[in-house]
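Heads up: the structure comes next, in structure tokens.
As you look at this complex, bear in mind that one protein chain is not there, while each of the others sits in place.
Letters are used for the chains, namely A and B, taken in the order the chains are written, and counting of residues starts over at 1 for each.
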Amino acid sequence: MPDQDLRVAQRSQTQLVARRFRRHRLAMISLVVLLALVLLAFVGGWLWKYSVADLTPDESVPPSWDHPFGTDAAGHDTFAQVLRGTQISIGIAVLGALVATVVGTVWGATAGYYGGRLDTAMMRIADLVLTLPFLAVAAVLGHNLGGSWWLIAAVIAGLYWAYVARVARGVVLSLREKEFVEAAKAIGAGDARIIFRHLVPNALGSIIVNATVLVAIAILLETALSYLGFGVRPPDTSLGLLVSDAQTAVDTRPWLFFFPGVFIIVIALTINFIGDGLRDALDPQQTRMRR
Amino acid sequence: MIPQPGTKQPVLEVRNLVKHFPVRGRGLVRRRGGEVHAVCDVSFDLYPQETLGLVGESGCGKTTTARVLLNLQPATAGHVHYQGTELTQLSSKAMRRLRRELQIVFQDPYAALDPRLPVNEIIAEPLRIHGLYGPSGREDVRELLRLVGLTPEHGNRFPHEFSGGQRQRIGIARALALRPKVLVLDEPVSALDVSIQAGALNLLADLQARLGLSYLFVSHDLSVVRHIADRVAVMYLGRIVEVATADELFSAPAHPYTQALISAIPLPDPRKERARERIILTGDVPNPANPPSGCRFRTRCPLFAAHLTDAQRHRCTEDVPPLITHHHPTACHYTELSTLPALSGLSVAIGDDLPGSARAMRGREWG
Partner (left out) sequence: MTSLGTPVLEVADLRVEFRTDEGRVPAVRGVSFQLHRGEVLGIVGESGSGKSVTSLAMMGLLAGSARVSGSVRLRGTELLGASDKALSRVRGQSIAMIFQDPMTSLNPVYPIGYQVAEAIRAHHDISRDAARTQALQLLDAVSIPNPAQRVDNYPHELSGGMRQRVVIAIAMANGPEVIIADEPTTALDVTVQAQILDALRSAKERTGATMLLITHDLGVIAGQADRVLVMYAGRVVEAGTVEEIFYTPRMPYTLGLLGSQPRLDMRRQRLHPISGAPPSALNLPSGCPFAPRCPLAAPVCEAEEPPLTGAGGHLSACHFSDQLVGLEPGDLFRPVSQDSEL
């Protein structure tokens, strides 16, 4: 059986997507930079000679070999602080985006699959959530619930799931009309099987792209919350909190402000580029050619 | 081979099936704006091991009929009996059990297979759903692949790695996994190229002989139906207008619509094709949301336009012609007119003198 007769080269869809992603240079560079940052934060933070709580005898020194990012007035090593802040910020953003994505996907897929009144009711609830002024509500919730990092993540998820739900519903609405869904019904598949085995996996491409962007949004939201004092609280720290603490030192000790700020920008930017790359790689239009 | 109605019990009896779709207006407030009468009072029987062709042009309701009788869409009215069970009233749970016996193959082999699942899983899914995927499940799937002319090695690949014809075979294997008795084939070869289509048609014929299946073969392509069907039901605008054995229908079509339909199909034979005279219907199929009163074909009917007296026309406008159940049911008030010898080749009688209704295309000399 010669295989060359197959119309499409034997490559799984995942491989094709990966190949197209690799060719997106900006996204690949971003992925490498982001992975390096994450590695630095989680492994480097653990290996680094100073920990967050360590008070060094060096107070307010500019960046040096001993303190690459300098120190603050109390003698904390800023490098250790930034690494810890990155850990917390990324943790919050990833957990928040993950929960929002799972909840939103199930919500949106269910609404989209059943349609009718259930759809209307479910989507009105989602719309209601979307109309809330995010920052204000997050601030109030964050303030009242205390500053533990996973609670902040929960607040972010609680506000952003509706956004994912809308996307998931849109994708499912178009998938629902596909014959393979009817085929599943015809062989006796139940609703849960159709939603989770057929609809969600096929919607996953668009959902992943959105989840990626959501991580970037969550990083920025966390930053804003912590900056305003409604997010993570000392003694723990986050990138937002570091920026906030350093705002009085912009002129005198710019390194306190500069490094966490750069980290925030780099993380948000790279994640957005990765999202772009994923979107392009998942777009099936690219493989089509005109007959 | 061709079952004689009456000598056997039908496996599937469809009686007075009706399906209406609501039409919603656009705009902020979506108001109900009438109904599309997609399927209107459709009745037919499907006998064991026969192939019944259900043919018609787009919008005639043939696909909707197939969907409704499998309970993939709820019927508005009417009955579907499958071996003593009334399907239209079944709970979705009870229907799910019955799906083992009534299966469907879809038109578009590109859309009907979940692109995210490997072929093995696609074919195993019905077995898993019905708790039939036992220790021999793997072997069952391999056997199904062989049955439709694929090899077991194909099972690990994904649908996009196959050609259209192969995908259609995968769809057939999935439908056969539960060992159904009735297979609804919804335009199963329309999306395939001619050279591939022939293989799929032969496969379907072999499977029917081997497994004793009953086929409801839905298609717009009369050449294909001629090739595969024992009996044929012709639909127009939601109604069945004629039912006959394939031989009868193609050699002596009784309904003016069937006659026009058959005459419109080009033959892949230049001499015959150019010597033919054909009935060219005027106009388009009317909107099913607002079908003509009486006989739905009358607005395009060459017989109505040219050969009936006003009194006779009145009957066409007022009364719905019933599909009389005799050996060659035809829903036309004036079948005898269109089957009169002088009119049998309707095309001959309806010439250029009838510009308003139908024109015969004179066979051109070839040379």
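As a working rule, contacts are C-beta pairs under 8 Å (C-beta built on N, C-alpha and C of every residue); 3 or more make two chains touch, one makes a residue touch a chain.
Since the model is a prediction, treat every value here as computed from it, not as a measurement.
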Of B:A246, B:A305 or B:L323, the one touching the omitted chain in the full complex: B:A246
Among B:D206, B:D319 or B:E336, the residue in touch with the chain that has been omitted: B:D206
Touching residue (missing chain; options B:L211, B:I280 or B:L337): B:I280
Residue among B:V224, B:L303 or B:C332 that touches the chain left out of view: B:V224
Interface with the unshown chain - residue positions in chain B: 57-58, 149-151, 163-166, 169, 193-203, 205-206, 220-224, 226-228, 246-247, 250, 260-274, 278, 280-285, 361, 366
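Just so we're on the same page, only the chains that are shown with their structure count from here on.
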Chain centre separation (chain A, chain B; CA means) in Å: 51
Of chain B, residues touching chain A in the complex: 67, 70, 72, 96-97, 99-100, 103-104, 106-108, 111-116, 125-126, 129-130, 151, 153, 157-158, 160-163, 171, 174-175, 177-178
Chain B-facing residues of chain A, complex: 1, 5-8, 10, 12-13, 178-180, 182-190, 193, 198, 201-202
